[in-house]
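Submitted below is the structure of interest, expressed as structure tokens.
Up next is chain A:
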Amino acid sequence: MNPVNYLFLAALLFTIGASGVLLRRNAIVVFMSIELMLNAANLALVTFSRMHGNLDGQIIAFFTMVVAAAEVVVGLAIIVTIFRSRHSASVDDAGLMKL
Partner candidate 1 sequence: MSFPLLTAVAVLPALGAIATAAVPAARRTAAKWLALAVSLATLVLAAVVAFRFDPGGDRYQLTESYSWIADFGVRYELGVDGIAVALIALTALLVPFVILAGWHDADSLEGEEGPNRRWRPTQGFFALILAVEAMVIISFEATDVFLFYIFFEAMLIPMYFLIGGFGDRAGPHGEEETAKQRSYAAVKFLLYNLAGGLIMLAAVIGLYAVTADQLGEGTFSLQAIVEARQAGELTMGENTERLLFLGFFFAFAVKAPLWPLHTWLPNAMGESTAPVAVLITAVVDKVGTFAMLRFCLGLFPGASEWATPVIVVLALVSIIYGALLAIGQRDIKRLVAYASISHFGFIVLGIFAMTSQGQGGATLYMVNHGISTAVLMLIVGFLISRRGSRLIADYGGVQKVAPVLAGTFLVGGLATLSLPGLAPFVSEFLVLVGTFTRYPAAGVVATLGIVLAALYVLVLYQRTMTGPVRPEVERMPDLRKRELLVVAPLIALLIFLGVFPKPLTDIVNPAVEHTLSDVRMTDPKPEVEAAK
Partner candidate 2 sequence: METSIGLLVAAPLLGAAVLLCGGRRLDRVGHWVGTALAAASFVLAAVLFADMLGREADERSLHQHVFSWIPVGGFQADVAFQLDQLSMTFVLLITGVGTLIHVYSIGYMEHDERRRRFFGYLNLFLAAMLLLVLADNYLLLYAGWEGVGLASYLLIGFWQHKPSAATAAKKAFIVNRVGDIGLSIAIMIMFSTFGTFAFGPVLDSVGETGEGTATAIGLMLLLAACGKSAQVPLQSWLGDAMEGPTPVSALIHAATMVTAGVYLIVRSGAIFEAAPTAQTAVVTVGAITLLFGAIVGCAKDDIKKALAGSTMSQIGYMVLAAGLGPIGYVFAIMHLVTHGFFKAGLFLGAGSVMHGMNDEVDMRRYGGLRKYMPITFVTFGLGYLAIIGFPGLSGFFSKDKIIEAAFARGGTEGWILGGAALLGAAITAFYMTRVMLMTFFGEERWRNAPAPSPERPDVEPVAQGGGEYEVPRPHESPRSMTVPMIVLAFGSVFAGGLFSWGDAFVNWLAPVTTFEHGHPPISAATVTAATVVALLLGVGLAWLQYGRKPVPVVAPRGSLLTRAARRDLLQDDFNHVVLVKPGEYLTRGLVYLDHTVVDGVVNGTAAAVGGLSGRARRLQNGYARSYAVSMFGGAAILIAATLLMRAV
């Protein structure tokens, strides 16, 4: 199969993820969408690695997976804490970034 198709898939996944992040309010869903984007990036990296016969891409993909796993641990913990204190997982409610 033409590897370019994998790239289209990756782009599609990234778009879905990005729209999820931008459009959904629920922090858990936003979080999952971010995972989707990360994996889209991973897919693209692996595809490029395959296309160019260079292993760097695959190595970076592994790193990304480790970082993503760490992020899930920390991120979920934060979301749960916020949910506990505010009884809501909506990202718009957490307006603390404003000065």
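Keep in mind how these were chosen: all candidates are chains of the complex that A comes from, given by their letters.
Here, a residue touches a chain if its C-beta (ideal position, glycine included) is under 8 Å from a C-beta of that chain, and two chains touch if they have at least 3 such contacts; residues count from 1.
Predicted, not measured: the structure shown is a model, and the values here were computed from it.
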> What candidate from 1 or 2 touches chain A in the complex under consideration?
Replying inline: 2
> Hey, which residues of chain A end up touching candidate 2 in the complex?
Replying inline: 18, 21-22, 25, 91-92, 94-99
